[in-house]
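Of the protein chains in this complex, one is absent; all others appear in place.
Think of it as A, B and C in the order they're written, each chain with its own count starting at 1.
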Amino acid sequence: MNENAIIAQYGKKRVDIIKRRLAEFAVETPSWGYRRAGTRFGTYQAPGDPKTQEQKFAKAGQFLRRTGKSQTVALHFPWDAANMAEVAKLQKILKKNGLKAGAINANLFSMRPKGALGARVRFGSMTNPAADVRRASVAHNLECIKIMRRLGSKCFVLWLPDGTNSQGQMSMFDQADYLEQTAAETYRALRAGEQMLIEYKFFEPGFYSTAIPSWGRALQLCNALGPRARVLVDLGHLMREKKLGGFHFNDHKYADDDLATGSIDPAQLFRIFCVLVEGDMRGVMRIRDIGFMIDQSHMIKDPLDEMLESLENILIAYAKALLVDFAKLRDLQSRLRVSGADALLRDAFLTDVRPLLSSTGS
Amino acid sequence: MNENAIIAQYGKKRVDIIKRRLAEFAVETPSWGYRRAGTRFGTYQAPGDPKTQEQKFAKAGQFLRRTGKSQTVALHFPWDAANMAEVAKLQKILKKNGLKAGAINANLFSMRPKGALGARVRFGSMTNPAADVRRASVAHNLECIKIMRRLGSKCFVLWLPDGTNSQGQMSMFDQADYLEQTAAETYRALRAGEQMLIEYKFFEPGFYSTAIPSWGRALQLCNALGPRARVLVDLGHLMREKKLGGFHFNDHKYADDDLATGSIDPAQLFRIFCVLVEGDMRGVMRIRDIGFMIDQSHMIKDPLDEMLESLENILIAYAKALLVDFAKLRDLQSRLRVSGADALLRDAFLTDVRPLLSSTGS
Amino acid sequence: MNENAIIAQYGKKRVDIIKRRLAEFAVETPSWGYRRAGTRFGTYQAPGDPKTQEQKFAKAGQFLRRTGKSQTVALHFPWDAANMAEVAKLQKILKKNGLKAGAINANLFSMRPKGALGARVRFGSMTNPAADVRRASVAHNLECIKIMRRLGSKCFVLWLPDGTNSQGQMSMFDQADYLEQTAAETYRALRAGEQMLIEYKFFEPGFYSTAIPSWGRALQLCNALGPRARVLVDLGHLMREKKLGGFHFNDHKYADDDLATGSIDPAQLFRIFCVLVEGDMRGVMRIRDIGFMIDQSHMIKDPLDEMLESLENILIAYAKALLVDFAKLRDLQSRLRVSGADALLRDAFLTDVRPLLSSTGS
Partner (left out) sequence: MNENAIIAQYGKKRVDIIKRRLAEFAVETPSWGYRRAGTRFGTYQAPGDPKTQEQKFAKAGQFLRRTGKSQTVALHFPWDAANMAEVAKLQKILKKNGLKAGAINANLFSMRPKGALGARVRFGSMTNPAADVRRASVAHNLECIKIMRRLGSKCFVLWLPDGTNSQGQMSMFDQADYLEQTAAETYRALRAGEQMLIEYKFFEPGFYSTAIPSWGRALQLCNALGPRARVLVDLGHLMREKKLGGFHFNDHKYADDDLATGSIDPAQLFRIFCVLVEGDMRGVMRIRDIGFMIDQSHMIKDPLDEMLESLENILIAYAKALLVDFAKLRDLQSRLRVSGADALLRDAFLTDVRPLLSSTGS
């Protein structure tokens, strides 16, 4: 199991390229990922799980030192700081661990204002039929954009918990109108060089309908907003329109299980990277312009261990995709040689590329 | 929209039978259902939501007084009482509201023992590789059986939160061995007239595998245990072996959404009742020998309102199934008259049976 | 079960509106639907199934005479005519039965050219890596547009059988490029007043990937082509952009089962019509500007019977949606009265509206 076997088959030049590309590759981890997660039935804690912000970011610092990857950490508000004083404290903790702020997520589902407003938040955030909740949601977004600048980040992530749990709860037409208004009010606060990534989710927390259920809807919204808005997650056609903003990495077996990346279906992760590498090589969109973030829950194993495992799975998939000779593949495709084309990809997938990773620090 | 239109089409005799059957029909509600539920992202509270046990069971009492249904309430431990002193208090609260204990659920996923044991519960309950957690789980079941007797119930429900979140976490062979051992230790504590209903769940909280993922596995287990064990949820073939123990009612649109019964797919609820009524009429299994329980989450609407809506949906589906002339249906089927058979069912489904409910108290 | 009960609850004015709207409502049936369909395992024929074109269109004529609906019949080429001589014959058969040509479908999956070209068609039609097959596909489309004009239709439907069955078979980037080129070549042949409806399909016949797998991709393509291109099938957001072109009606229980419309999930059909009616009432998009087509397989029951049943299910769903007072619904929604809003819809759904249909000819 060593590098020479791979060089013998694929050549020294390609192996060198792969090692350089793996070294350049950056992926972000979320601060919440260093805490234990659970289901609606509850969360199990284990001895050694971080209890404080200091302990949580210390884990992120360990990850950075062990892998050389993930200097930027995705942050979520109000989870990571509920006010500007806490932001200042957070800044110090980041610095102490050699970390930087990555994507800034406005956790609109965590808003629990007091009084009459609080009694209405269960009906939605940016698309709530009540105008005061919509205003409060936009205000929270604008606050997060301020935090983003204070922490030196350029990336604002919008994931909407809005949806409905019953027929009749809300009109799809009103929902779409409110969404475009409040998204535009948020978008207008962004400056040149800053971007807004828009995530979609088929269901949950809404179980009857979801405000942004598909990449098609997210793309519609990005087009309505302007060039600083991009879709978070998904591949292929999006790349063609330069609208692919980023990837949230995780794996699943049933619904949205948020399991460790590549732990269930490593061949799918390889296929995704094949599209990314092919798109990059054709000049459709550079891999370095796409934001890659691990976004998974850690319920049973140690969170740090599972984060390390996920990074390795990502780098393995990327390295295997880099083994593919896409010029040769395209030639086979154009000559309708399907078995040959498939064999090229299978060969790359079956190759044990771990020797190429050992020298990249992971 | 009155009873006479239905009598004109289906006859007075059938309408009288339907009204009597609806009046006899019993369905249980769970005590937790009167509290607000949420997702892994959090739970929203609304003004007026019950905060104490007294308030929660007062809602169940209101349900009983408004519908004449659901005198028995499904209870979950340790949620509803953490020790025998609390059980005594619970008994008084039930009595005060005119309620009785229904199914007794051992919430093994809520166990959080102190110390070393506590650090191991995330690896499972009755199938935990650690023998001490398996013993503690059986002890909790036996405690629940004691509570069951104290409260005058005859029905113990087993739903196992056990499963795995990663390949290699546990051997399927060990898991099956442990399950059969601990289930047998629990089963042996039951006396004549008492029963154990075994629930299955395809996934969640385990996202890699689940200890009892299907009715086939639950039936295997019941067969291994003995005649007091029956399967909870599912129809048709199970009835033929007299192994159908009960139904948990709810609806879903994506995964296990636990929406209000009949709110998404009322036609499916009707089809289920058609099998139950047909089985009852053929003497396969009596409807009165099957336990019916509402088991749904209330996230946005008022829990009591949604419980009432669900009961109405259940009674509507049952009444429509009772409209079907199954002898005539069987005759059509045997003569390969598929369109006619379908029309008989469609006609029953399309009939507005609400006038028949108004006189049953709901 | 008569009209008066509905008038008593909803008022004479609304009932009159509903009856007028049902009378105006047009839905198209496909000529192939009058023949028996099957699965990849084979097709069963029944006595009385049409064997000739004359017999097939005679069934469509019967449908028209019995319902007063569906004067236009969706046609598929080369199935319905393989050359212009056959088109002339088809025209006579249509006329004889009082029928008109509806949507014109270019069945690219039926092309089986002779020789070298024929050996390549399994790799795709409009996105085939081989340029000669792409040219032949566009030529077939242009031929269909000629047929469309000859038969007096204005509607060309594009459903692409293209996809892949193996990784590596084709580059997503090439596939997208070819699709946009050949679709544009087809689109340019259309004149003012003519339209092109673009259908999508998640999988099948391609089982690894499909060229147009989602409404998002179909909408991208329509936007790239121009205002005469619209999406076939799907609702809500599409309506907002006036890009909803039409609906293919059928039902399913597992995958793309093509069962009779409304036979499995009538509540879903009702919810779809609620969105259509609400959109129409708000002036988003007129129902009369949307093409409605039944597109289902008839495997066991008699095709004509099942077509009649489907029409009835569609009219029932539409009538129930028309019972809803959307102004009142919107008011309840804006005041966060979710249970009330839901009750308004449930009430309409549970009402037996069949008396309103009897006078519309169906």
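The criterion applied here is as follows: contacts are C-beta pairs under 8 Å (C-beta built on N, C-alpha and C of every residue); 3 or more make two chains touch, one makes a residue touch a chain.
Values in this document were obtained by computation on a predicted structure and should not be read as measured data.
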Out of A:176, A:244 or A:264, only one touches the absent chain, namely A:264
Identify the residue among C:6, C:147 or C:259 that touches the chain left out of the display. C:259
Among A:85, A:192 or A:350, contact with the omitted chain is made only by A:350
Subunit A, residues in touch with the chain not shown (by the definition above): 1-2, 5-6, 8-9, 263-268, 300-302, 305-306, 309, 316, 338-339, 342-343, 346, 349-352, 354
For subunit C, which residues reach the chain that was dropped from this view? 37-42, 44, 46-47, 109-110, 119, 121-123, 161, 164-167, 169, 202-205, 207-208, 252-255, 257, 259-260, 263-264, 299-301
For subunit B, which residues touch the unseen chain? 120, 123, 129-130, 166-174, 176, 214-217, 219-220, 236-237, 240-241, 271, 274-275, 278-279, 282, 284, 329-330, 332-336, 338, 341-345
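Keep this in mind: only the chains that are shown with their structure count from here on.
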Once the Cα atoms of subunit A and subunit C are superposed, what angle does the rotation have, between 0 and 180 degrees and to the nearest 5? 180
Inter-chain centre distance, subunit B versus subunit C - centres from mean C-alpha coordinates, in Å: 40
Hey, what residues on subunit A touch two or more of the other chains? 123, 166-167, 169
